[in-house]
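Here the complex is missing one protein chain, while the rest keep their positions.
Labels run A, B and C following the written order; every chain starts at residue 1.
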Amino acid sequence: MNNKKHKIKIAYIGGGSQNWAINLFKDLALCPYLKGEILLYDIDYPLAQRNVEKAGIIFHHSQSKTKFQVRAVKKLEDALKNANYVVISIFPGPIEMMASDLDIPKKYGIFQSVGDTTGPGGIMRALRSVPIYVDFAHKIVKYCPDSWVINYTNPMTLCTSTLYAAEPDIKAFGCCHEVFGTQYKLAKLVNKYLNVPQPDRKEIHLDIAGVNHFTFATEAKWNGIDLFPIIKQHISQKKFFSNRTSAALKRKKNGEWFTSDGLIAYDFFTRFGVLGAAGDRHLAEFVPWYLKSEKEIHRWGVVLTPSSYRIKSYYSARSKKNLLKTFKINELKHTSEEGVNQIMALLGIKNLDTNVNIPNKGQLADLPLGAVLETNAQFRKDSLKPVASKPLPTMLNSLVRHIIEVQKSTLKAAITRDKNLAFQAFLNDPLVNISTDKAWKMFNEMLEATKDMLPGWKI
Amino acid sequence: MNNKKHKIKIAYIGGGSQNWAINLFKDLALCPYLKGEILLYDIDYPLAQRNVEKAGIIFHHSQSKTKFQVRAVKKLEDALKNANYVVISIFPGPIEMMASDLDIPKKYGIFQSVGDTTGPGGIMRALRSVPIYVDFAHKIVKYCPDSWVINYTNPMTLCTSTLYAAEPDIKAFGCCHEVFGTQYKLAKLVNKYLNVPQPDRKEIHLDIAGVNHFTFATEAKWNGIDLFPIIKQHISQKKFFSNRTSAALKRKKNGEWFTSDGLIAYDFFTRFGVLGAAGDRHLAEFVPWYLKSEKEIHRWGVVLTPSSYRIKSYYSARSKKNLLKTFKINELKHTSEEGVNQIMALLGIKNLDTNVNIPNKGQLADLPLGAVLETNAQFRKDSLKPVASKPLPTMLNSLVRHIIEVQKSTLKAAITRDKNLAFQAFLNDPLVNISTDKAWKMFNEMLEATKDMLPGWKI
Amino acid sequence: MNNKKHKIKIAYIGGGSQNWAINLFKDLALCPYLKGEILLYDIDYPLAQRNVEKAGIIFHHSQSKTKFQVRAVKKLEDALKNANYVVISIFPGPIEMMASDLDIPKKYGIFQSVGDTTGPGGIMRALRSVPIYVDFAHKIVKYCPDSWVINYTNPMTLCTSTLYAAEPDIKAFGCCHEVFGTQYKLAKLVNKYLNVPQPDRKEIHLDIAGVNHFTFATEAKWNGIDLFPIIKQHISQKKFFSNRTSAALKRKKNGEWFTSDGLIAYDFFTRFGVLGAAGDRHLAEFVPWYLKSEKEIHRWGVVLTPSSYRIKSYYSARSKKNLLKTFKINELKHTSEEGVNQIMALLGIKNLDTNVNIPNKGQLADLPLGAVLETNAQFRKDSLKPVASKPLPTMLNSLVRHIIEVQKSTLKAAITRDKNLAFQAFLNDPLVNISTDKAWKMFNEMLEATKDMLPGWKI
Partner (left out) sequence: MNNKKHKIKIAYIGGGSQNWAINLFKDLALCPYLKGEILLYDIDYPLAQRNVEKAGIIFHHSQSKTKFQVRAVKKLEDALKNANYVVISIFPGPIEMMASDLDIPKKYGIFQSVGDTTGPGGIMRALRSVPIYVDFAHKIVKYCPDSWVINYTNPMTLCTSTLYAAEPDIKAFGCCHEVFGTQYKLAKLVNKYLNVPQPDRKEIHLDIAGVNHFTFATEAKWNGIDLFPIIKQHISQKKFFSNRTSAALKRKKNGEWFTSDGLIAYDFFTRFGVLGAAGDRHLAEFVPWYLKSEKEIHRWGVVLTPSSYRIKSYYSARSKKNLLKTFKINELKHTSEEGVNQIMALLGIKNLDTNVNIPNKGQLADLPLGAVLETNAQFRKDSLKPVASKPLPTMLNSLVRHIIEVQKSTLKAAITRDKNLAFQAFLNDPLVNISTDKAWKMFNEMLEATKDMLPGWKI
C-alpha cells in the first residue's frame, strides 16, 4: 500500500438510501487511500439531497481521513458519466407492493419470513426489478463502460443476473453481509471452545457455496483448525434444538423482527453436513420444511416480519420530521460492509478474498454455467475472479439447482413479459405447496397488486 | 415375418404373479411365432406351482396358437440358466410393509395416492427392493449374460436403475402401461373431435419424456394430425376443471380406487403445455400441489387407495379358497401389455417403436446421462435404442431432474446402507413438506416398520 | 400404404443440377404415391430449362408411374412459395475456385483427395457457401416455413449447419449416399462369408456415428448377425493391407478418380475397432496420416482427383453440344438416392429409418449439442428424430470433436467475416501440418483466389 490518495468517481443509484449509502460514506471517510466524488441519483430526489447533507456531516467529522464531494443529480445519466464505480441499492416499487407480496400469500396459507428474495413475494419483487435493472445495465454500459458495479439490492441474485443478461460484458457483482454474520457466530464459538480471545470475523475462513441467502459453508477453519467438529460439539448440547416458540412469541411481542437463534442454519448442518451461511429468516424461505405455518416457524425461534412494520419504517424514514432531525455522529466507526475494501482491492491497494455474487464460470462445476452464485472470489487490481468451491452435498446441490432454474425462468419471463412462464416459475417455488388452481388465483391477485410496476405486461 | 416358430426360454422371477404372469401366458399363447419354455421362480413356491396349472389351461385353450412348457423351480439359478428372456414382477416385502408405507406418513399429514413409486412410501419400497435387485442382476449376468431383462416391478425406475448399477452391461428395460392409457384416452378424443372411428391406441403417436409415472407427452399426433389443438378444445369446455369432490366420494364409497377423470394430466397441459402421460394417482405424487389433504385430492376426482384394500386383495389372491377355485378362460384375448411384442421385435420378427424405461444415452440431453428415463425407443433384432425426445418445458424439466437426483441418492443410500443419505433423499421428496424434525421421526418409524427387509442397516 | 396419390410441391434450388436433379426425377417417376409440381431455380437459368426438358422425357417414359409438372423459374422466391419440400444441390462458386482450392495447397505440400468437405479446400468452399445458405434459410422460412429442406450440397455439414444457424426453427437435413456404399460392400461380404445370396444394401443395419464423410459404423448387423467378426476374418487375409501403389497408378492413368479399395475404411477398423463408413477419398482428408504426399496416398490405392478433371467435366456438362444432345433413357430404374423415400416417410406413407445429417439433440451425447452430426434417425409422418448412437471409441470421438470445433469456428468466421478466426480454424484443420507463417501465406492466397465469392470480407 502506498499512501497517495486514489481519486475515484462513484455513482450511487438509489442515492437516497438510509442505510447502505450512509454506511458507504462512513467507510469511505475512514479510508485514507481514496478521495473524489460521489453522485447520488434517486427517483426521490429530496431524499438524495438529504443524504448530501449527511455526507457533509460525515466527511467533515473530526475522525474523517479523507474528503469526497457529494452531490445529488436529477438524471441517472449525470451520475453515471465517467463513474469508476457504480453502487446500486434501490427499493423496487412502493412499499405497499412489498405488503401485498407478504399479505396475499398469507391468505392462501403461504408464510414468508422476509419475502424479498424467493417465495411468491421474492418472485413478484423480481418481476418489478428486472425491467429497472435492464435499464441500469444499458445506461451503465453507455456512460461508464469500464466501471465496476456493486449491487446491494434484493432479490440480489436476480438483480445481478439481469445486469449480465442485458449487458454480458458488464463488470458487476452482488454483495451481501449474511455470510459475515456466520463468521461472527463462529468467531464466538472459537472463543468458547478453543479458549482463545474471540478472533475478528475475517479470520474465520469459510468455503461458501450456493445462491444468495441460500448459501452454505462447506468448510470452516480458523487458523487452519477445522471448525466442523466444534460445531458438532456445540449443537450436541442437550436441548440445543428444543422448541423455541416462547422465545419467538416474545420477539413477536417486542417487535424484534430480525432476531433468531440460528437454529435453522444448524439444522442444515445436522441434516446435510454443511452450515447454513445466511440468517434463518432467509434460509427458511428456500425449502418447504420450516414455514408451513406461523406456529411452525416459531418452533425454530423465527418470527415473520409483518408488512405493517415494513410500511411504518418506510414512511418513518421519509417523514418530514425525521428528515429535519439533525443527523449526528459521535464516533465514526467502520461498518460491517465490505464495499470500500472491494474498491481498494480493485484499485490494487490491498488484495481481498471474500464471498461475492457473480456468474458461474466453473466455481461450482455441478451448477449451470452463467448462473449468478455466491462463492469465494479474489478481488485484485481491476480483476475479480471466483475461486473453485467445494461442491455442495448432492441433495442440497439439487435444491440449489432447482432454485437457479426457477430464477432463470423468472428472469426470462420478466424480460419477455411471459405470464405463463412466470407462473410456471412461481408454481415451482419451494414455498408454493398449494393446489395449482389456487396458486393461479393467488398469482393473479399478486400481479394485479403490483401491475403499476409491470409495464408492457398483459395481466 | 416368416412363419417358423422361434424357440425361446423365459425365466420368470416372481412367477407366482397373479396378474403379469397370466397376461404374459395369454399373449404368448396368441403368438404363432414363438414356442419354448417358461420357468417360474417365486419365493412363494406354491403360488408359482398354481401358475403352472393356469398356464396349462391357457396353452391348452382351443384358441392358443402355440405351446410353452411351464415349470416352477425352487432356485433362482435353475430358472435363469440359459434363459433368453428374464421377466421380473415381484412384490418387495410383506404387504404389511406397504401398509406402513401409507399409514405412517398419513399420521404426519402426508397423503399418498399409490405409494409405490415416489413419496415416503416409494422411497421405503425402493430401499427394500434395491438389495433384491442387486442380487438379481449378479445372477442374471452369471447364468444368462446374453438375456434381455424385462422389469414390471415398482418402483420401476429404481428397480431398473439397480440392475444397471450392479451390472452395467446388463440388457434390461422397464415396461409400464400408463402411457397406453393416455393413447387410449386420445384415441377417444380423435373419434369425438375428428369424426372418425376410434383408432387403435397404437395409432396415437406420442413423444414421451420423463421418468416412469411422471411422464409427459410433448407431442401427440394421429395420422400426422397434431392433437394438441384438440386437447385444448376439449379442456376449454365449461366446467371441465370443476370440483370433483362428489365423484371422488362416490368412488371412495364404492371402492373404485383406480378410477379418476384424468384432470391432473390435463392440468399439467394447462400449466406447462404438455400432457401428463400417466394416471392422475401417479402424477399427483411427484409434485407438492395436489395431495395436501384428502379433501384436496378429492377436488381432482382422485381417491387414496387405502392400505386395508391392499392387504385384503393381497391375501385374497393367496387364500386357499381362491387357489383351489377353478381358473377359467372363455375367450383368449390379447392383453394390453407389450412384453410379447417386445420379444418378437428383439427376435427380429417385427420391429416395434414404443416407450420404455432405460438409461439416458442422450434421449433427453438436458437430464443426467445414465439416469433411467421413460422415452420412446426402437426395438429391433437384438437391439434396443432410445430415440431423442423433444425436451420438456424448462420448469418441468427441473422438477424431473430433482426427482432423478432424489432417486440417485436413494439408490446410493440403499446400496451403501447410508441412513443419512437416505434421509436427505427422503427430505427432498416433493411430498415431504413437513418440519425436518418431524420428517426425521417419521423416517425412523418407517425404517423400523420395514427393517426386516433392510439387512445390514444400522437403524 | 394407401394408394391415393399425395400432391406435393417441390422447390429445387440448383435446379440445373446434372446429377441430383435427374436422379430425383427418376425416383419420383417410379413412385406411384406422389404427384404435383417441381419448380427449378438455378443461377444458370438455361441449365434449369434444360432439366425441364429432361424431366419431360422421364415423366413421359412408359415406365413412369406418375406425372409431375416441372418448370424453371428465374427468381428463388417463385420456386419457394408454398413449397412442401425444398431440395438444394448447388455448386458454390465458379469451378475455377475449386481448382484453386486444390492447387494452392498442393504448392505448399498439402494434398487433398477431394477438397470439398474439409482440408484447406473444404474450408474455403465453406466460406463461400455460408452466405449463400444464410440467404436460402431466410427465404425458405419466409416463403415456405413449413417445408422440409433436403440438402445435397457439400460441405454437407457446414451447409446444413448454416441453415440452422440462420433459422433455428428450419426443418432441414443433409443427405449423403456414402453410407450406402458401406452397406453395399458389407452385403457382398455377407454373400461371401455366410453363403447366402447377396442381400439388398438396406438389409445391412449400421449404427452410424460421426460427421458427414467422417462417419463410422459402430455396429453392423445383417438379420441380427454381427458382421464385425466377418470383417475381421476378411481383413485378416494375407496381404489384405499390402501396398496398392501400382493399382493407384493405373487408376491415375485411366482417370478412374473415384475408385479405391476401401483400405482406409478397413484401416480404421484395425486401429479403432469401428468401420469407416465413407469412401477412402473422404476419410483420408480428416486425419494427418494418409495424405502426406501423393506417393503416400497411392500406397492405399487412392488417387487424387485433379483440378483439371473437375474443370473439364464441369464445362463438358454445360457445353452447347452436350446440352443439345438428346437425353435418352432406356429403362427407368431406381437410383441409389433416398430423397423420395424420405419424402414418402414424412408424408406418412411408409416409415423410414436411415442415416441423416441433423443437429445433435443427444444422439451422440459425448459431442456438442447442436452440432450437425450424421447418425441414424427415424423419418415418420412430418417428423424426423435422431436415434441415440453407440458412442465412438474415445480417441476417434476426440478427433470428431476437434473437427466439429473447426467447423463451428469456420461457420462463425464466415458469418461474421472474421479473418483471424477463419485462419485459426484453417490452421487447426488436420491436413494443415505446415509452419504457421507458411499457412498464413497459403491462406491469403486462397482467400485472394476466392474473394469474388466473399462479399463484405476485408482480405
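Everything that follows uses one rule, which is that contacts are C-beta pairs under 8 Å (C-beta built on N, C-alpha and C of every residue); 3 or more make two chains touch, one makes a residue touch a chain.
If you're wondering where the values come from, they're calculated on a predicted model, not measured in any experiment.
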Among A:K221, A:K250, A:R417 or A:K438, the residue in touch with the chain that has been omitted: A:K221
Identified contact with the non-displayed chain, of A:P32, A:G109, A:G255 or A:G362: A:G362
Touch with the omitted chain, as defined above, among C:M97, C:V406 or C:M453: C:V406
Touch residues of chain C, complete complex, unshown partner: 241, 267, 270-273, 288-290, 292, 296, 299, 393-399, 401-402, 405-406, 408-409, 420-421, 423-425, 427-428, 432-437, 439
Touching residues on chain A - with respect to the absent chain: 205, 207, 219, 221, 223-224, 347-348, 353, 361-365, 369, 376, 378, 380-383, 385-389
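Just so we're on the same page, only the chains that are shown with their structure count from here on.
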Chain centre separation in whole Å, for chain C relative to chain A (CA means): 56
